[in-house]
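Encoded as structure tokens, here's the structure I'll be asking about.
For this view, one protein chain was removed and the others were kept in their places.
And then chain A:
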Amino acid sequence: MDGEAQNESVACEKATLAPVDRLRSNRAESPTPGLVEGTEPGAVQKSAFFAHAQSFEDLTAEAEEKAEQEGVVEDSGQTEDELQVLVGERTITEQHAQDVSPQSRSKEEDMSSEAWRSHRKHVFVLSEAGKPIYTRYGSEEALSSTMGVMMALVSFVESDKNTIRSIHADGCKVIFLAKSPLVLVGVSQTYQSDKELLRELQYIYYQIVSLLTLTQLNHIFQNKQNYDLRRLLAGSEYLTDNLLHRLDRDPGLLLSAVTCLPLSNSVRDVVSSSLQAAKAKNLVFSILLAGDRLVTLVRKKDQFLHHIDLHLVMNLVGSSSSFREGEGWTPICLPKFNTAGFFHAHISYLESASDLCLILVSTDREDFFNMSDCKQRFLERLTKRTAYQALKEALKCPSYSVEQVGIPELRHFLYKSKSSGLYTSPEFPELYQSDEEQERLMGLYQDLHSHLHHPVRPLRFFYRCTNKENLLAWVTNGFQLYLCFSPLGTKAMAVSAVNKLLKWIRKEEDRLFILSPLTY
């Protein structure tokens, strides 16, 4: 790795240390960003709407504890041969490639082909009995022999009282996540750490649970070990496909945060209070989205939404145009809230051609007409007010350019306020307009992220120069910050840019963040 990485957190914190004070007046006046959770720019004033804003740690903690107890197995000699089948040194059983069923989805691909093997990241889901459930590329049928090998690997190591976690070979990583009754496998040719890959597998696991509930999954496999789960998941593959795409592209999934539609404080307040007024007995969450951006969220008192659950909801809504026709009513399990049961979501767009999508989450499956009524009341209230026009205006520029910040050498950044679980980021600049460049930049951020969250040696501060850009990452108790500079700048410039940026975010915070979330 080029560039340098040092633990400079102490020096940096001293340089900008702000008084620890949660008082509202202080917070508004002080231009110096707080380094303590709750005082950083974008911090919430009351309680946040997300369950655990600790984010990343929370997500992988479970898997890690397990691994620590049981030890990690890597590259055992006996598995080498089988592994090659996975990573594609040899041709993958050709006879199987031929019986790809014709009605399988459009992502049909010859599994023996070079193209299939060269995908950057494969994801497979299988049952504990080794039945294929999902593959990112190609069809599951054609993969059954490969899945068999994976199962052999999993059970081989499990029998040893160890859980296989990853295999590294030849620029390729194979990561396993056993989440009974499912086994998830990632095969990656990216530079992501095991932990990052594991986190992504975890997301896929939650995606499946959100469709079926864990209770139902367990029930099915207890009754019939070799049940073909694809029957129940039929037609949902694209949700998983899209989630994987988002994991590569969406900073929110990387940061365990969501971003807001920039909107003046007063307008957002009107929208929020209109939503708050449209309550009902079994209504738990009201979420208003503008595309992938949060406009506002109102929740039942003492009930928190986890950002993962919100991402799953966003993925559901964003992946399907089916909610554009009439009002949708669907069971949805929010696995971070409760893996056992379904909520019921009323999903509809405020206007037919609008990006504004309202999601009302109820506990009662008979609640459709109550929810429909809530939406109607919300809409009636909102349309009477001028704020609605302002909101529609704001939709026209859902983002901002990095030039507005006024730091010439800064190209792009991600800033997450820890206490609110919200992040902000400008649109991609000219240089990063193409898909490849955006994915490359996201890859760089992912890399920074994994250094800051290294399981053994986490860094607080990380500066890295490449010939295309200079990167800086900084994590404090209050925020996470990732910046991308032109390669001509210096480290000193970068550090001073951070202060400038934080001041700018502080100045803009009521537009970029939701500072006072509401409850019913």
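Here is the rule we use: a contact is a pair of C-beta atoms (placed from the backbone, for glycine too) under 8 Å apart; a residue touches a chain by one contact, two chains touch by 3 or more; residues count from 1.
FYI, contacts and distances are computed from a predicted model.
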| item | value |
| --- | --- |
| Chain not present in the shown complex, as UniProt names it (candidates "Dolichol-phosphate mannosyltransferase subunit 3", "RAB24, member RAS oncogene family", "Conserved oligomeric Golgi complex subunit 4" or "Molybdenum cofactor synthesis 3") | "RAB24, member RAS oncogene family" |
| Contact partner of the left-out chain, one of A:F176, A:Y227, A:F304 or A:F323 | A:F323 |
| Residue in contact with the excluded chain [from A:A43, A:I167 or A:L212] | A:L212 |
| Candidates A:K300, A:R377, A:K392 or A:K503 - the one touching the absent chain | A:R377 |
| Hidden partner chain, residues of chain A it touches | 106, 211-212, 231-236, 316, 320-323, 325-331, 345, 365-366, 368-369, 372-373, 376-377, 380 |
